[in-house]
Every structure is written in structure tokens, then in C-alpha cells.
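Of the protein chains in this complex, one is absent; all others appear in place.
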Amino acid sequence: MWLEPREHVSVAVRVLAPVGAVVAALALCAVLIAWTGTGVVQAYGLLYQGALGSQFALAETLTRATPLMLTGLAVAVAFRAKLWNIGAEGQLYAGALVAVLLGSGPLELPAWALLPIVLIGGALAGSLLLVGPTVLKTRFGVDEVVTTLLLNFIVLLFVSMMLEGPLKDPMGMGWPQSAPVLPEAELPKLVERSRLHWGLVLAMAASVVLWVMNTRTVWGYEIKAVGANPRAAGFAGIAVNGVMLRVALLSGGLAGLAGAAEIAGLRGYLTLDLSPGFGYSGIVVAMLAQLHPLAVVAASVFVAGIFVGADAMSRSVPVPNYIADVLVAVSLLCILVAGFLVRYRVRLSGVRAG
Amino acid sequence: MHEVVLRLAGVTKRFGALVANDDISLELRRGEVMALLGENGAGKTTLMNILFGHYVADEGSIEAFGKPLPGGSPKAALAAGICMVHQHFTLADNLSVLDNVILGTEPLWRFRSDRGAAAAKLSALAERFGLTVDPAAPVGSLSVGERQRVEILKALYRDARILILDEPTAVLTPQESERLFSTLKLLTAEGLGVIFISHKMNEVMAASDTVGVLRGGKLVAIRRTAETDRSELAELMIGRTLKAPAVEPMEPAEPVLTLAGVTVRAARGMLDRADLVVRRHQIVGIAGVSGNGQAALADLVSGLGVPDDGRLEVFGKPVVVAGPLEMVKRGVARIPEDRHATGLVGDMAVWENLIAERVRLPEFSRLGFLRRDAARARAREVIKDYDVRCPGPDAVSRLLSGGNMQKLILGRTLSYKPGLILANQPTRGLDVGAVAYVHEQLLAARKAGAGVLLISEDLDELLALADQVAVIHRGRLSPPMPRAAVTICQLGLAMAGHWEELPDVA
């Protein structure tokens, strides 16, 4: 068996690869659904209904997609530079923590001032959290995967400490939760009587900005070069460590913004269950989108739909809602294989190109 | 005549449309050294990889000791007594010599390996063939010559009957090469058959019994070495008579690069109180075995480092802060040692690679936004002027041939009429046509007024192009010698650290 690199890959193939991966993932998970004795068609039908079948469902899905879009972008921009940021989860909580800190009372400002401060403060917190692992990587060669992963646990414990200590809401009836943010620090709703908020617009705008950056600017050019071949980039005169740091600020900032937007747009106050793994799902979103910022929008809606739909489905049939996590994980592995099949042709025998 | 130990009949190998080996038949006899001569891309390495089981031939058959050799299995080749010494050694630096040698000689599923007996056998072999090396030493601590000895010991340890060496002298000094060839004599006296691959004529003449010449994938001739001569082989190899590049005599003008007592202590290599001057209209060659400080010297001129001590001047002005952009702005053209690893970003388009050094200059960006049209226009110009064969500015660089990659790099830098050119191994691994092209371009730049610092391991190249040659050894630079005053032999000795052999130029 030989692997033969494909010289030219058409756009259609690039677009179809993620779709194929998702179909494969759905097929593989059908086995797990069938195992519970539930009809696969029925289950997936319920999942679809729960995710997109009504205006309410759609709004729920888009609400869920908002943080995923931002963490997906955070991962996409980092992975493009081969900065393996697996710490979006921690950065999200750091952003949320600072958002609550700034938004719940100490600053009494009108909305046009307070809201940006809260969002930017949250983003900065995420940025700073990723600077440490990045400097350790560029300076000492410490693998950032492990450091960012470990930081997730540290941040979560720190948040827990804050919520049981100085940030604990005196009106919270003993629950470890923060005081709510002021109305001036809230993101307005996008649709009346839904949970959908302006964070979605913010996230979509971010994806457009990132796309422009990737394709049109010196920064995007440098990030691409550093990711593809840091030695050649350094030889050409690109400050590799500087670019890495910039990417870290950007990536951490987007993840931090995800946390701040969840607080300002949806929750209002901080608890330890703010994120059901948005940071980790962001990796799947980014990979499904093949790191393309515009495709992140679609991929995040898909992943959010799976989660929202699975919740709805598990209320009617005996399929645990963890099927969503399984589906998302299998999708990630399938998209990796699909990406491989796009790049290589598998030859079982015969002629081989060199 | 001894019996035939290896027979190839009609071996053909295609890579897509390219026929790398076309109907090759040859015979190797016991106790014979056969040289396979050919330019880069002639199909030598492909043939050896088929023989050793890395590739499978599309047609033809191979027989070793009268038995057919199944294709595609290094294991089968090893079992048949065929061993190969690759150009890039296949040794693990962190493991000991003994570990490297015994790997794969015992069945994997054994409760323990008998290292005592293995060490004894290895020492006996080393003694017999004069290949002294400490079995317990980590390979990483050995010199290049010693590593090659380990590779040969590996083969002998496995009782190799046929030994294949791929460009064995590429990394050796001429004296080390001599030593290798006397080892080969000992081996053939013991009945081994040896094939060695080379593109260096003088080695082939000195060390082989028969010569096979490959060109364009075909075996164009087999000759007894004693019955042929260099010019016949050269003609067979290239298919036409090759004329040496004409170097016009020129008067060197003002200095463009000056090193005065420069010392560098860096992980990538060191320089020790190096003095050097390169002037306009002058090519200064640096000879030396790789790893003796060339990297540090190249890094200095590339703008990747500054001297720890001493003075570095470019165009008469000192260099204090390191930075490739600084050098590019001053008018230094940089041709890096490794096209793939440092020269180009393979996954980026041709146009993107063309602007890599100047992306932050107004020519290619404004307010942080790329001027993509300007960049593409530039790319089209370079593709035309430097005859880069590619589908267009948006082609992915990775897919270009080595020669075209090098043309791309030349176009990226030389089109700006630089005053100083760093050419670090500019022709390594290129085919004849591309080599000639690179040489032409360097000579043209010299004529136009550039000074060229040419770092090369290929002594023939240095003696063909350079006005002056200096030798680098363990970070020390010899005084430069006019080309006419030195011989290959003297350079070889100097490369091994014997300075006193150099002609006095003072």
C-alpha cells in the first residue's frame, strides 16, 4: 500500500471533506444508538427537530453556537501558527471571571462605556493566560499542550475559590455563584423572548475580521509562514517568537471574549458550570472548519446543534445525551482522516509517484 | 574471473510519467568494486533503493547469489547478504555504537540480548578491517568519518556479502576518502562485492574496477576502469562535453564584507577569531567539511546573529544588531544552505515566497495590508526572468523541482542587484543544467559588481568559480589563497586542520 500526495485539490473536495466526515460520524454513532434499542432514524429525527426544527430550537442552537464560534476561532488562529492551544476552556473562564469582576458593581458607568470595558477586560484576561505557556514554549521549549491543559484545571479551581470566597454572592443563598452583572454590562438580546444575544453578531464579525486578516494582511501572512515553516520564516526575517506571542494574545483573547460574552449576554453571573466544555469543543469546531474562519461559523452551528438536539432527543428516547459528546469526538477523528484523504491518494498497489 | 554475485535484468521503475530507471541490466562479481556514475537525477539512488527493497521495481528481476530476490523488503535484501550505507547515515545519535550495530540482528522476541558476545564480535571485525571505534560510545559523539565506519561495521556484523555505498565521500575530506577506499580494498580481498555510487570522476577512477554510467534513467555504458578515462566518462555521463564556466579576470574593488577577529559562540556552530574580506567583483570561496563553523559564518552574513567578539562590517558599516531585514535593506542577497528547510515555505505559493524577505517593506504592503497585485506582478516577472518552471504565481512551492526552487530563491534576491551575495551550498543536489545556471548567475552578479561569499563542500565548484579560497576548520579561517596557487590535495589537508600545507600567500 502506498500513499501518494495529491498535487492539486479542488475546492469542491475541500468543502466535501468535512461533510463526508460528519456523515461518517453520524453513521458510526448510529451503532451506539441502536445499542439502546432505539430506532436510529427516529433518534436522529428527534435530534434534528430539537436542534433546528422550530424557531425556539434554532434560537437555542445559535445561542449555544456563540461561545463555540469564539473558542473555535481561538483554536483556529492558534493552530494555524501551530501553537497548540488546548487551554481555551481555562481562558474562557478567565474572561468570564474578569467580566464579572468589572461588570458587577465596582464601575458605575453608562452602558456604552461599561459593556466594552467588560468585554475587552474579559478578552485581555484570556490573552494573558495564554502568554505564559507561549513564552515557556518559545523560551524553554516546554510543550504548550500540557501546560495549557494543566492551566485549565488551575483556572477552574481558582474560579471555584473566588466563588466561594471574595466573589460569592451574598444574595445567592449559599450557592457558589457570583453577584450578577449590572444591566449596563449586559449584551442586548438579538431576538425578543429568546436567549439569543448580540454576542452572536460579535462572534460572526470576529470571524470575518480574522478571514480578512488571514488573507489580506501582513499579520496573516506571517502567521501562515510561521505555522508552515518557522525556520524559513525566521530566515526571511519574520520575528517568529513575536508572531507566536501575537497569535497567543489573539487566540487567548477570543476565548476570553467567549467567556465575557456568555456572562454579559446570557448568564449574567458566574457559576462553575458556565461552560460544558466549550473550550474543548472549540477544537472540534476549528478542525471541522479546517481552520478557515468563515467555516468556523457553520461548524459551530453544527456542533451546537448536536448538543442542543441531543438534549432534546434524550428526553424522549432512552439515548443518553452524552451521545452528543461522542458524536463530536468521532467527528473530530473523522475530519482528521478526511483531511488525510484529501492530501493523499491511497494506492493499494502499482505505480507510485515520488 | 570470479562468479557473479548480483545480477539485475531489465529493471524498470516509473514514478508517474517519469521513468527513473529504464531497463537496467548489470552484473557484479565477487571481489569487485563497481562504481555507478551519474548526475543527480540520473536514477542511481532509485536503483539502489530498489536493490535494497525500499522501492519495488515495475519490471525486471534481481538475483543475488543465483537466487531471485523478492522486491520491496529490506529484510529480504539483508537476508541475502546485501547491506547499504546510506548517504545520510541511518544511525541513532543517542544510542551507543553497539546498540546501533546489533539492532535487528537478533530475533525481536528474545528474553535478553547477548551484548557480551556481540561486543566481542564487533571488536574482532573492527580489528580485522582497521575500523577502530569504541562500541560503548554514543554515536552522537563520533566524527563523520567514524560514523561511516560504524555504518560499514553494521554491514560486516551482518556478514554482508554485497555492500552498497551511496555517495560515501560526500561528507569526507579527501584524506578520509582515501582511507575509505583502502578499507574497500580490504573488503574486496575478503570476497565482498562492492557497489558505490558517485558523481565524482576522480574517485571513480581511483577506487573502482568497473564503472557503470547512468544517464536519464538508462545505463548508457559499462566500462573496465582501466580501459577508460575521465573525458570519456564525463561525456557518457553528461551526454555532451561540458565546458567549465568561463571566469573573466576582474580587478576586485572596495570591500563589501569584512570580518576582523570575529568570534561567535553559538549552539549552531562557532567561529574563532575569523578574518575575511570580500570585495566587489570578487568571489571568495570557503572550503571545509560541514560542521566546522560554516553555519555560524552564514548566520552572520544572513543577519541571524552578531559576533560575540570582533568586528563585522557590511559595505563598510558595522553590523551591531542582528536582523535579516536589516541585511536585505542594506543590499545583501542570501542564498541559504537548505532550500526546503530554510529557503522556502513549501506550503506557501510562489508569490508568497517571493515577497518573504520584503513583506514589511512598502513595495509589498501598506498599513499592514498586503499589496497582493504588486506581489503577483513581481512573481510573474521573476518567473519569466529566471526561467522558473511552474504553472504560475499561485503554484504551491513544494511542488517545484529542486532546480526551480533554487531559481526562485535566486530571483527573490538577485533581482534587486545586491552588492554582497551569500551563497551557501548553492548547487547541492541540483542536476547539471541547474548547476550551470546557478554558476552563470553568480558570475554575472560578480561582473555586475557584487562580491560573493561562496560556501561549498564541493572543491571542484570552488576551484572553478572562486577568485580566492579560504579553508574553515573548527571555527578557524585560513588566510585566503588565490585559486591558481592551490590544489585539491592541499585544500583537503587544510580541511583536516593541517594549515602548514597551505601555500604561503603573504
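Letters A and B mark the chains as written, and numbering starts fresh at 1 in each.
Keep this in mind: a residue touches a chain if its C-beta (ideal position, glycine included) is under 8 Å from a C-beta of that chain, and two chains touch if they have at least 3 such contacts.
Here, contacts and distances are computed from a predicted model.
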Which of "Quinol oxidase subunit 4", "Ribose ABC transporter permease", "Oxidoreductase" or "Energy-coupling factor transport system substrate-specific component" matches, in UniProt, the chain that is not displayed: "Ribose ABC transporter permease"
Displayed chains contacting the withheld chain: A, B
Hidden partner chain, touching residue among B:L36, B:I102 or B:V486: B:I102
Chain not shown: contacting residue from A:V41, A:I154 or A:A205: A:I154
Hidden-chain contact residue, picked from the options A:A24, A:L128 or A:V145: A:V145
Option from A:I283, A:A312 or A:V342 whose C-beta touches the chain left out: A:I283
Residues from subunit B at the interface with the omitted partner, ascending: 49, 52, 54-55, 74-75, 78-79, 84, 86, 88, 90-95, 99-100, 102-113, 154
Residues of subunit A (touch criterion as defined above) contacting the omitted chain: 3, 32, 35-36, 79, 84, 86, 136, 140-143, 145-147, 149-154, 157-158, 160-161, 164-165, 280, 283-284, 287, 318-320, 322-323, 325-326, 328-330, 332-333, 336-337, 339-340, 354
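Heads up, the rule we're going with is that only the chains that are shown with their structure count from here on.
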Interface residues, subunit A side, partner subunit B - complex: 7, 216-219, 221-222, 224-225, 228-229, 231-238, 351-354
Subunit A partner contacts - residues on subunit B that touch it in the complex: 14-16, 18, 20, 46, 55, 58, 302-304, 323-325, 328, 334, 336, 341-348, 352, 356-357, 359-360, 365, 368-370, 372, 399
